[in-house]
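With one protein chain removed, the remaining protein chains of the complex are shown where they sit.
Chain IDs A, B, C and D follow the sequence of writing; residue 1 opens each chain.
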C-alpha cells in the first residue's frame, strides 16, 4: 500500500505535469502557457523532481524537510505575484500549480507530524507550527481564489485587505473586544457553566428533580438565542448584562447534559467501593464521581468556550450601545465594509481559539489519567 | 417572459405595496415580465445581494446606495417612487425634549445597518457628538421594535411615519405624550426607497428595456395602491409568508405610504438627489460619502417609458 | 416513564407559578402608567387581572401564550401560513437535515483526526477556530454567497445548522474514539487487527456514550442554527420568521408562543436522541 | 470491642437466596444459605468459579439485595452495618481510582472517614510497608503490576482498621512467597485484634492455614455444601502445613470441592 506521503507526492507531480500542457491564463488577450514564464516553469520542474525523489525514497531526512518547506511556499508566493499579471483570467494550468504547491506543503506537514521530538519545548513548537502552516495555506488559497476569480470584495474580501483594515483599526477592535469578550463572554460563561454545573448536581442529588427538572431543563435551555436575545435586552438593558444573560442560556444546556452524563459514568465497582466506606453523598461526589466526570465536563467547557462567543456576538444584533464585536459586524455589513467585518471575525477567532486552548491545557492537567491522554 | 429578481429592503409590508400589487394585478405579466419579489430582513443588505448576483434590481435608501457605490458596488438609481422621507425621531414628552437643542445628554435609539447615515448627518449638522457625555448624545443600536422607548431605556427612538410610530401608539402611548422630529422638517431628509441596478447592466439595451417595462408596471402598481389602499393592503397581507401581519396595521401603513409616494412618477428629481448628496457630504468628521458621486443616477430607464 | 410524570407535573406547576408572578411584576409599571393616564382608581386585584391581560405585555401570562398556541396550532389549518405547526415543520425539516449532515460530518472529521496524525495536528485547531467565527452573525452573508452560486431553499439553512452541530459531535467523538482502555487496545494489537477492525470493533463501540452526548447538544444547536438561518432568507417562513415578525411588531404573545413551540420542539428532539441513546446502550449491553 | 456484642454472631444468614435478572432469564446465584459467623471467626469460602462466593460477600456488604431470607450483620441489617462502616472490603479486582496516586488511593477511606492528616500519613505508610509497596507512593495505578495493584487494594481495606474484613480473593495475583508472607501477617493481625474475617480463596492450603471455619460451596444454584471447623491453634506457623491434622482438613475440603464440581459437569 502506498503511504499517505507518497500519495501526496504523486498527486503533486501529476498536477505539475498537467500544468506543463494546460493554458495558464491570458495576458493582454494572448494566451500564456507555463513555457512563457521561466520562474513558474522552474518551480514546476523542481517540484516534479522533488516529488519523484520522495516517491523513490531518495529524498529523505533533513533535505526533504527543508526542500518541502521552501519549495511550496516560495512557489505559492510567486503564484500570488503572477496573479496581477495574468489579467485575472486564470485558467486550469494555473490552478494545477496552486493545487500542486498546496499538496507539497502538506507533505511537509505530514513529515513534521511524524516526528517525535525529544524535548518538550520542541514538541510545543511543532504543535504550533503545524496548525499555523495549515492556516497560512488557508489564507493563501483564499487570497488566490478570491483575487483569481474576481469575487466582489463586498461579498468576500481577500485576507490582505482584511489585514490592512485590521492594522488600521486596532483601537476600535480593542474597544469592541473589551465590551464583548471581557465583559459579556467571560462573565456569561462563568455564570452559565457554573449554574449548569450546580443544577446538574442538584438534579443528581434530588432524585425528584432528576425526574422532574431534567426534561424541563432540556426544554428551557434549548430556547433559540434569537428569541431570547430581544427578551434579555428588554429585561436587562442594552449594555453587556443582557448579552451575558444570553451567553448563560447558551452555555447552560451543553454543560448540564455533559455533567449529568459524566456523573453517571463511574463503574459499578468504583461506586461499590464508596458504598463500603459508607461515604456520604458529597464525599463520593467529590472523590469519585466528579473526577470520573471530568472528561465530560471539560468537553462541555470546550464546546461552550466557542458557543459563548457566538452567543454574545449574535445577541448584540438585538440592541446594544454602539460598541461591541456583534454591533460592529452587523453595522459594517450594512455599510459594505466587509473587510472590517472579517477583521472583527478574526478577533473573535483568535480570542475563541485562545480561550479553547486554555481550556485544553487545564483539561490535560486535570485528566492526565484518562486513557485518551495516556495512550499518547 | 423575462425574469426580474427584485430584492426588497425589508420584510413584506405595505411599504412595498406597489410591487406586490403590480404582480398581483398582472401589470408585470402585461409587459411580459416574470417578477420574483424577495422580501428582505434585518440582516439583508440589498447591495450585497445584487453584487452577489442574487437580484437584478433592489429597493434601497439613497445614503446606503451611495455609500455602497463608494465601496465598489456601482449602484445606479433608475427610478424613485418615494418622493418624501418618512423617517423621524420620536421622543417621550416627559423627557423634556422640545427641540433638537435638548438632545444633549439624552439617549437616542438609532437603526444601524446602513440606515444610520441620515441620523449621523443630522447630528453633525447640529454639531452634537454621538459618543455620549453631557454635551453629546448616547446612541443605542435599536432593535426591531420600539421597546426601548416603551421600556424607557431610550429617550427617543427612530420611527417611520408608516410603521414604528403606530406601534408606539398601539402600545397605548397617546400622541400627545410624544414629540416627533421629521427628517423632512429638519431639512436633513434623504431619499428613501428607490430602485437601483448595477451600472454595467445599463450598457445593455435589452436590460434597459426590461427595466423600463418593470418600472412602468411598478409605478402602475403604486398608482393602483393609492387609489385602492385597502385592497392593496390585503394583497400585501396575502403575500406575507410569516402570517404575522395584521390587516389593521397594513391598511394604516398603506395610507401613510401613499403620502410618501404621492408626487412621484418614478422619475428621480435631480434636485432631490443634490439635496441628499449635500446632506450626506456635510457629514462632518465621519462623512457618509467622501466625494461627490458621479453617475449615481440615470434617467435612461424612465426616459424609455413612453 | 410513569415515574417521571409526577415530578414533571410538579416542576411544571412551579414554573408556571413563578411565571405568573414575574408576569405581574414585569407588567405592573406599564399598567400603572395606563391607570395614571386614564386617571383610573385601581385595586391590587384589578391590577393583577389587568397585568395578565395586556395586549403587548413585557412578559405575557402563560394562559395568553397557551391561548395563542391553541389558536395557531389547533384552530388553524396546518397548511395555513398562520399555523405554528406549518412553521414548526419548516424549521424542523432544515433542523433535521442540518443535524443529519452535521452528525455525519462530525463523525467523519473525528475519524480522520483520530486516524491521521497530520489531520489531528493541523485540522483540530482550525475546527475550533471555525466555531469561534460567529456564523450566526455572518449567516446573512453566507446565504447571499450561497445564493450567488445558485444554492437556494432548504440547503442554506441546513448549512448553518450543520456548521453549528458538527462541532459538539466532533469534540465528543474524538474523545470517545480515544477512550478505549490501554488493555483493550493492546488486545487488538495482538490480533494485528486492521484499522478497520480496530475502529468498528473497539473504538466505535466505546465512543457511543460520547457520541450521544455530543448529538444531544448538536440537535439543540442545530435547531438554533435553523431558526437563525431563517432570518436572512427573507424571514418568510419557519419559527425563526415568526419570532422575528413578532419581535418586529412588538407582539410579545406571538414571540413567546413561537419561543415555547421552539423549546418544545427542542425538548422533543433532545429526548428522542436520549431515547435512542438508551435503546442503543441497552442493546449493546452497556446499560446495566 | 464491646463485650456484649461478642456473644451474638457477627454475621447471621438465614435461608438466604439471591437471583439476578438477565436478558437471558434469571440466574439463581445463591439459594438456601444458612450461616452464622461469630466474633473473631476467620471463615474461608471456597468453591468452583461462579458458585456465588463473591455474591455472598457482596450481600453481606449490602452491595446486593437478597431476594429471600434474612441477613444480619453485627445484629443489625446489612445496610445499617454498612452505614456504620463496620467492615472493610477487598474487591476481586483492584478497583483503584486512576486519578489518585497509590498513596492517595490507600488514603481514600481515611479521608472519607475524616482522619486527621498526620494520622492518615502514618497509616498509609504503615500499610504500604505491610504489603511491601514502600517506595511506590507517588505512582499511579496503571504504572503498577497486577499483583502490586492488588496489594494496594489490600492496604486500602486495612488502612482504617475495620472490625470485620470481607476479602474476595485478595491474594489471587500474588506469588507464593509474598502470599505466605501476607498470610502470616493476616493471621497475626487476626490473632492480635480479634477481627472477624470472611475470606474467599481458591487455594485449599491457604484456606486451611488461615481459617477457623471453611465453607465449601457448590454452584448452580450457589449453596453451601459443607462447613468444616478448623481448630488448629490460633498462633499457627507455616510449618503446620505438613501436620496430619492440616492434611486431613485439606483432604476433606478437596473432596467437598470435587463433589461440588460433580454437580456441575
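Some notes on this structure:
As a convention for this text, a residue touches a chain if its C-beta (ideal position, glycine included) is under 8 Å from a C-beta of that chain, and two chains touch if they have at least 3 such contacts.
Source: prediction; values computed, not measured.
Every shown chain touched by the omitted chain in the complete complex is listed here: C, D. Within the whole complex, the absent chain has one touching residue among D:208, D:228 or D:257, and that is D:257. Considering the whole complex, the residue from D:62, D:169 or D:226 that touches the absent chain is D:169.
Residues 20, 22-24, 27, 46-50, 53-54, 92-93, 132, 138-140, 143-148, 151, 169, 172-179, 202-204, 254, 257-258, 260-261, 264-265 are the ones on chain D that touch the missing chain. Mapped onto chain C, the interface with the missing chain covers residues 181, 183-184, 186-194, 197, 201-202, 205-206, 208, 284-286, 288.
To be clear about the criterion, only the chains that are shown with their structure count from here on.
Chain centres were defined as the mean of their Cα atoms; on that basis the chain farthest from chain C turns out to be D. More C-beta pairs in contact connect the chains of B-C than those of the other pair, out of B-C and A-D. As a whole-number value, the distance joining the C-alpha centres of chain A and chain D reads 54 Å.
Centroids of chain C and chain D (each the mean of its C-alpha atoms) stand 52 Å apart. With centres defined as mean CA coordinates, chain B is found 39 Å away from chain A.
Multi-chain contact residues of chain A (touching two or more other chains): 155, 230, 234, 317-318, 330, 333, 338, 370, 374. Under the contact definition stated at the top, the residues of chain B that touch 2 or more other chains are 42-43, 45, 48, 52, 143-145, 147, 151. Contacts between chains, counted with the stated touch criterion, involve the pairs A-B, A-C, A-D, B-C.
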